[in-house]
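With one protein chain removed, the remaining protein chains of the complex are shown where they sit.
Letters are used for the chains, namely A, B and C, taken in the order the chains are written, and counting of residues starts over at 1 for each.
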Amino acid sequence: MKQFIFQKSRMKELISYLISAYPSVYAPVPRGKHFVFDKIADASNVEFKYIRTILPPKKYLMPQHEALVNFTLTENLEFKEELVTDRQVILGVRPGDIRAIKLLDDVMMNRNKDRNYIARRENTVIIGIDGIPDEYSYEDSVMDLKVEEGFDLFMTDLGNMILVDVATEEGMKIINSIEHEPATERYLNLRENILNSQREMFTARIDIQAKLLPLVLEGKWNHPIWEEMGRKCLSCGQCILVCPTCYCFNVTDDMALSMEEGTRTRHWDGCQLADFTLVGHGENFRDNAAARIRHRFHRKFKYHLDVFSEIFCTGCGRCWETCPSEINLVEIANALSSEEVE
Amino acid sequence: MRKNIDIHVHHVTRVEGHGDVLLNVKDGRVEHVALNIVEAPRFFEGMLRGRAHYEVREIVSRICGICACGHALASVRASEAALGIEPSEQVVDLRKIVLAGENLSSHFLHIFFLVAPDLFGVKSVLPLATTHRDIVVRALKLKKLGNDVSDVIVGRHVHPITMDIKGFTVLPSVSALRDVQKKIIEMLPEVVDTVDLIASVAGGIPDFERETEYISLGPVSGSTEYPFYDGVIKSSEGMTYYPAEYRKVTNEFIVPDSTAKHCKHLRDSYMVGALARFNNNSDLLHPEAKKAAEKLGMIAPVHNPYMITLAQLIETIHIMHDTVEIIDKIIRRGIKEEDYSYQPRAGTGSSAVEVPRGILFHHYTYDSKGRIEYADCVIPTTQNLENIDQDFRKLAPTILDKSEEEISLLLQMLVRAYDPCISCSTHQLNVRFK
Amino acid sequence: MPAITENSYVPLISTIKSVQDLTPTEKVFEVELPGGRQLNHDPGQFVQLLVPGIGEAPISICSSPTDNNFHLTIRRVGDVTTAIHNMKEGDKVGIRGSFGNGFPVEEMKGSDVLIIAGGIGLAPLRSVIRYILANRAEYGEFTILHGARTPSDRLFKDELSRWTDSSEVNLLETVDHPDESWSGKSGVITTLFKGLTVDPSRTYALVCGPPVMYRFVILECLGRGIPDKQILVSLERHMKCGLGKCGHCQINGVYTCQDGPVFTFNQVKNLEEAL
Partner (left out) sequence: MSKPRIAFFDFASCEGCQLEAINFVEEFLVLLGHVDIVQFREAITEAEWDIDVSFVEGSITREQDIPRLEEIRENSKVVIALGACACTGGVNAIKNTRPLEDVRADVYGDKKDWFPTFPTRPIDQVIKVDGYIYGCPIDRNDFLKNVQLILQGKKTLRHNDPVCVECRLKENECLLTLGKPCMGPITRGGCGAIDPTFGHPCTGCRGLVDDPNENAAMDVLAENGLTVEDIKSYMTIFNAFRPEDIQ
């Protein structure tokens, strides 16, 4: 990996280059008091000083509603896969979201490769940016703020200058579009300082090392915390829909009004919704909110850890901020682990 | 010829809501003729009691799907009058667009779907889909235009979303307003063609006249605006009232041998709606609308109730031109975020708004917590009912020589001309016969 | 996993070769893959059956790989299953799969096999039954316990009576609600265990049926000393992909579509959500 620095005032130029060179460039823009990733036509609306977006950038790799296959029902029954191969840039991705994309890659690009995901992923350039936490963030408890992979470029805001890590050839090509120079030791040290001060800004923390949570969870299947949270949970599903590491989905076959052709579409879905485990004859295998929250927690901090050796939570705080009942995994983790300590 | 006739049209079709037409003729003499309302009462005023100020317009817009925006508007305005709130100029202009959209879509629905089949001698718009496909497509497009016009401000025409007391939950973007303005301008020629089309079949409109009193909004002094949103209550007999005095106009009363509440003012009955507005305010119409009126041979006052449809068509032209101008005005001024918060308080207030079928009154009393203590809504259809019956009484004896089928059709066409909104008639009493 | 088309979401367009009514709500369909392709499935695996324009449903393969045709038994419960019930010979369906792990027919060789099938659970088990019958010499004692709600709900009536008459297998049956036509046993399926003797250490018990059945049947098996790892259950879950991704079929940390649908009781014990 190579490091360069460039003048922050060149950012507009960089963005203009991206817009001219790629069919789609997505970046964080304000939506009311919140932020969303949206397609940009110029640099004017882009806001790098955001805490989190409502939905993660996952939506460009695996859209909320995604046509997987098209079919025609006329004489010849025909199915055609629908692969998207337009190049796209996601600009201004925070470290947690970069890590989340890495985790999705592990899931979608290895065993049982998902061709639709892969097609989008391979056509995506990721440009990261550092940033600060708020009261809902706890990245520091579940990951290293300094991400080393999963991007083409990663930018750290040093004030007047931007330090940029270049991880790929394409990243190099992009950075070559503006004036830049190699980063000296001084800038690299400055970055370490910034990272350290960012680490200190977290107010929400998991009290124990998160990778130990699978051990903590042992014997906690019937812990009262699940019931307690279950009483508060509305089963609205917001938490799993905003999560960058959730990828559960539903698939529907929908006909066009002509009744001659249709689309097999994948839709985001998730384990906190009541019908998620309902089968045709009426049995629901996870029929109460307590069991569903327990499942979500295990999925983030145990089940996937067993398979992928990674925690499937980046501490982005999206689920916490959006939950009407303010249910959050930090509180649950700490409730579970406090007894360990006692 | 001494005929006996017994007509009972069960649920007149192509009107909103359930009404029956009855005609009993014995020995060539009309014994009874009436529009009988059989709609299930819904008790809206009763439902409103105790409801919080922010729930009221939510509930009352459900009085009627066709004039949902009108009810919502009358509601927020009555609430504002009661709570002492003055909406901004921007809000008023945007509301005028909402009302315009509703009047457009309702008028087009009425003209094309409810009345035109009679003029073309078919039973519904469906057969026209094969014989006059272009007309049906135009009808659908124009009706949708009306919806699009309201949608841009309130999100959805049937039960508007953003409309609140004092303001809106979100304001439209300039580009969305421009888009809808463009759509209106594009559709204008279609309406002008429609005027020609209707002029060509206008011969099929029955020839019947009965002079009556016409009540609508009238311009507040000095205004040159054809009043839909705002104004005084104006009678063709020369009186005007403030909206708060609406009861002096409506005078709801019980008809001796029927059990229906009807309205009357200075004459036996009065008419509200497009024709009443046309008769009272035609000098304020947009020049293009005046041209259309000329083409259709409409010179105020027009005393033929079957001509209500033509008055509606003339109004659509006026509304479209007027809306284009309002949008220009809003855009010129620029859309600005405003503070739409307010404090509830105790108070009483009334409003009068011209909805598609005529003047609509809402009247509320709030307690100090901003909950409804008393609510009253007087619907255009309620006000027209007595007028319809009076028309029936004049018309029926003159058409007894026709076949039962023709008589029935003429009576139904008359009902349809008024475009009664029966599910609206929250005040409607059941009409029962001996 | 033999995902038989390149894109895992594109089905193979296949043809219904025959339809046979089993009961008022169940039919068996013979399906032919294009170009004479074979599924080469393991007994106990399933496919994602697509009715074009309607949707997919996971359906067990009820034929044995030793049969030279491929059958699905389908109970009419909802959209997809109703739609296929309205289809006929020659109509096209889509097939993805086969998916899942199937029963360990290799490992079971040389052992006794006890099949416990409730209702539609007979469908996935039928593929093992037919497999064992086709390789009869390689297995020891072979017993089938079969329970149905009523006599008319019994699937594969012809086969059941053939098995009854056969010396190669010991079939015991019961119905919950007998009628005049029924001269056999009545009561829930566990009643069939009465008087059943097994040699537990060399017996594999294969269980499939409605969700309520498992607990009781497993208790019976355990009570007879059958080792946990030789008790095999086939589980049903909501499924959308068959690829271990959509999440619907997850039971604790495992995906029924990939790690199942067949689980040993040994595994199930550690899966609080399984039964």
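Just so it is clear, contacts are C-beta pairs under 8 Å (C-beta built on N, C-alpha and C of every residue); 3 or more make two chains touch, one makes a residue touch a chain.
Not measured: the values here are computed from a predicted model.
Asks: Could you tell me which displayed chains border the chain that was left out of the figure?
Replies: A, B, C
Asks: Touching the left-out chain: which of A:Ala119, A:Ala274 or A:Ala335?
Replies: A:Ala274
Asks: Decide which residue listed in A:Asn116, A:Gln238, A:Thr265 or A:Thr314 touches the omitted chain of the complex.
Replies: Of all options in A:Asn116, A:Gln238, A:Thr265 or A:Thr314, contact with the hidden chain holds for A:Gln238.
Asks: Tell me which stretches of chain B touch the chain missing from the display.
Replies: Counting over the whole complex, chain B touches the hidden chain at residues 11, 13-18, 39-47, 49-52, 55, 58-59, 62-66, 68, 109, 113-114, 117, 123-126, 129, 136-137, 140-141, 143-144, 147, 154-156, 158-159, 161-162, 164, 169-170, 254, 259, 423-424, 426-427, 429-430, 432.
Asks: For chain A, which residues reach the chain that was dropped from this view?
Replies: 31-34, 36, 54-55, 64-65, 231-238, 241-242, 254-255, 257-259, 268, 273-275, 289, 321-322, 324-325
Asks: May I ask you to list the residues on chain C that touch the chain which is not drawn?
Replies: 53-54, 78-79, 82-83, 86
In the analysis below, only the chains that are shown with their structure count from here on.
Asks: Let me have the rounded angstrom distance from the C-alpha centre of chain B over to the C-alpha centre of chain C, please.
Replies: Here the centre of chain C sits 65 Å away from the centre of chain B.
Asks: Determine the centre-to-centre distance between chain A and chain C, using the mean Cα coordinates as centres, and give it in whole Å.
Replies: Between these chains, centre-to-centre, one finds 39 Å.
Asks: At least two partner chains per residue is the criterion; list those residues in chain A.
Replies: Within chain A, no residue touches at least two other chains.
Asks: So in the complex, which bits of chain C are touching chain A?
Replies: 1, 3, 6-11, 13, 50, 52-57, 77-78, 81, 92, 94, 211, 236-238, 240-241, 243-248, 250-253, 258, 272-273
Asks: Mind pulling up the chain A residues that touch chain C in the complex?
Replies: It comes out as residues 68-69, 71, 73, 77-81, 107-108, 111-116, 221, 247-253, 255, 259, 262, 264, 269-271, 276-281, 283, 285-286, 291, 295, 298-299, 302-304, 306-307.
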